[in-house]
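Please read through the structure below; I'll follow up with questions.
Just one protein chain is left out here, and the rest sit where they should.
All chains are identified by letter, namely A and B, in their written order; residue positions are counted from 1 within each chain.
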Amino acid sequence: MDWPSLFQSIANGILIAGLYAAVTLGLTLVLGVMGIVNFAHGELVMLGAYSTFWLFTLLGIDPMLSIAMSGLILFFIGLPIYRFTIRPILKDPPLNQLLLTLGISIFLQNLAMILWKTDSRSVITSYSGMSLHLEMVHIGLTRLITFLIAVVLTVFLVFFLHKARPGRAMRAVSENNTASWLIGINVQKTYLLAFGVASGLAGASGALVSTIMYTFPMVGFKLSLKAFCILILGGLGNIPGALFGSLILGLTESFVGTYVPEGSGWAEGISFILIMVILIIKPTGLAGTRRE
Amino acid sequence: MGNIFLLQVKKLTKHFGGLAAVQNVSFEIRRGEIVSLIGPNGAGKTTIFNLISGVYAPDSGEILLDNENLVGRRPFEVCQKGIGRTFQIMQPFPHMTVLENVMTSGLFGRVPKISMRQAKEETMELCQLVGLGDKQKAFPRNLTVADQKRIEIARALAVKPKLLLLDEVMSGLTPTETGEAIKLVRRLRENGTTIFLIEHVMKVVMNISDRVIVLHHGEKISEGTSTEVANDPKVIEAYLGEHVDESGEASC
Partner (left out) sequence: MNRSFSWKTVILLITLAIFMIFYPKLVDSYFLHLTVAAFLAMIMASSWDILARTGQVSVGQAGLFGIGAYTAALLYQKVHLPPVLGMLAGAIFAMIVAVFLGYLTLRLRGIYFAITTIAFAEALSVIWLMTPGVTGGAMGVSTPPLFNGNREHAYYLILVILALAIFVVWLIEKSRLNFAFTAIRENEEVANVMGINPTRYKVLAFMISAFFTGFAGGFYSHYNTYIIPYEVFGLGISIACLVMPIFGGLYTIAGPIIGTILIKAIEEYLRVTFSYGHQIAYGLILVAVVLFMPEGLLGLWKGRILPFFGRVRQ
């Protein structure tokens, strides 16, 4: 039994799961609070990645430091997106919401192509190639930091939802819209803030993405599909489910990458296959729906 | 086909989450009867309809139509076996005219399938029968509540059902409209349709039913003629706490 390979696989899987979880947090928040699947979420992540890339390339700001900045930039981008395109369709049939967010997604993908061309960008820092050498495992430094920051983001979100007033308002609204309104919660403002926070999370996770993957206009689309896969794996609209789903996806991709011949290519398709297999077997997703 | 029982429901049970919506319910309906299903709000009446028409699958129990088991069949199969139903909240197809709404069930609910021409002719006759003769080209959203109920009934009738399930068709009607509806139901029975209805309007129930079945908290608590049921202490107790006003209509 090749223990080092196994442990390395597990380590890689966990590390990448952290990134995937960070990416999925915002999507989960929007789905949980207002019941909308934001097809453009991946593009918000993409914009976060580009923002970090440009901050690094033009101003020399280290990507790990610009996480907060990218998060803030996307927070402020998310607010008008919500106000002008999402708010009008809150009560529309789900297919309309699908088409609208899909439209935003296509718009942003192509905008990125026009502004920044289709070349892949990399963020290479002085420590990009470094890794920690433990007994049987090598852990890339960048990946480790990314994982830790992803944990921080998740913890921050959980604290926010449970301790902060606006966060608790979001939880109330996701449980019961009318009751929340009756007890004086401003539902519209809560939605607005939730979308802003979700966009901010997308931006922050985009910063992380830029350090681990190439940054290019379609990177958001690729990540969206992984995020959908995670949602379906973990149950929609709840954070523990998103973490669980991220782990499953991360580990599966990692194992396929290690043990299947030419696995790194096939690993890309894992999320698609998982999506199709799970939905075919259990149309409501693996953990069932928290919200139909 | 010599069976006098058209519908037999045996020990029907359905849970949602941990809650029993319908518990161990059994009853029969004879061919040609008009039977009413009554009970306080939340008693499980519409759930019974949903179970019979195949929208829900029961946890246990049997549903026999002309001795054929319907459990496990999907709604469209149940329909084709001879059950037509209306919905409590009216749901006509919004982008079809009245005629098209009714033609839809005529075209698909019937076995064997009929031609478009025949469906159209039958539909026009049906519309006349229920009182929509001059409104066939109208769209449902422009019609009154009473007319929308007529669409529901006509749609259910278009499948030429052996058993017609009417879900609270009388609520929200004026006294005149109610009178017309009662006449219609009687005429349908004369034409050979067996009718099972859920009703809140007690006056109608007393007037029209051969038999009445009473449901409370998902269980059958009484059964018999309207007078028998009206005098049953269990039934009175179940409705106690409900205000029964002069019009005879039980309200919550």
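To be clear about the criterion, a residue touches a chain if its C-beta (ideal position, glycine included) is under 8 Å from a C-beta of that chain, and two chains touch if they have at least 3 such contacts.
Keep in mind the model is a prediction, meaning the values are calculated, not measured.
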Exercise for the section: Could you tell me which of A:Leu111, A:Ile124, A:Val152 or A:Ala179 touches the chain that is not displayed? Expected result: A:Leu111
Handout entry: Which residue of A:Thr57, A:Asn96 or A:Ser122 touches the chain not shown here
Key = A:Asn96
Practice task
For the chain that's not shown, point to the residue among A:Asn12, A:Ser66, A:Ser180 or A:Ser271 touching it.
Solution key: A:Ser271
Fill in the blank from the handout: Cross-chain touch to the chain not pictured, restricted to A:Leu65, A:Ala179 or A:Leu279, is A:Leu279
Handout entry: Residues of chain A (touch criterion as defined above) contacting the omitted chain
Key = 37, 85, 88-89, 92, 94-96, 98-100, 102-114, 117-118, 221, 225, 228-229, 232, 262, 265-266, 268-269, 271-273, 275-276, 279-280, 283
Problem - chain B residues touching the omitted chain (full complex) - result: 53-55, 74-76, 78-80, 85, 87, 91, 93-96, 100, 103-105, 107-110, 116, 119, 139, 155, 159
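Just so we're on the same page, only the chains that are shown with their structure count from here on.
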Fill in the blank from the handout: Cα centre of chain A to Cα centre of chain B, whole Å, reads 49
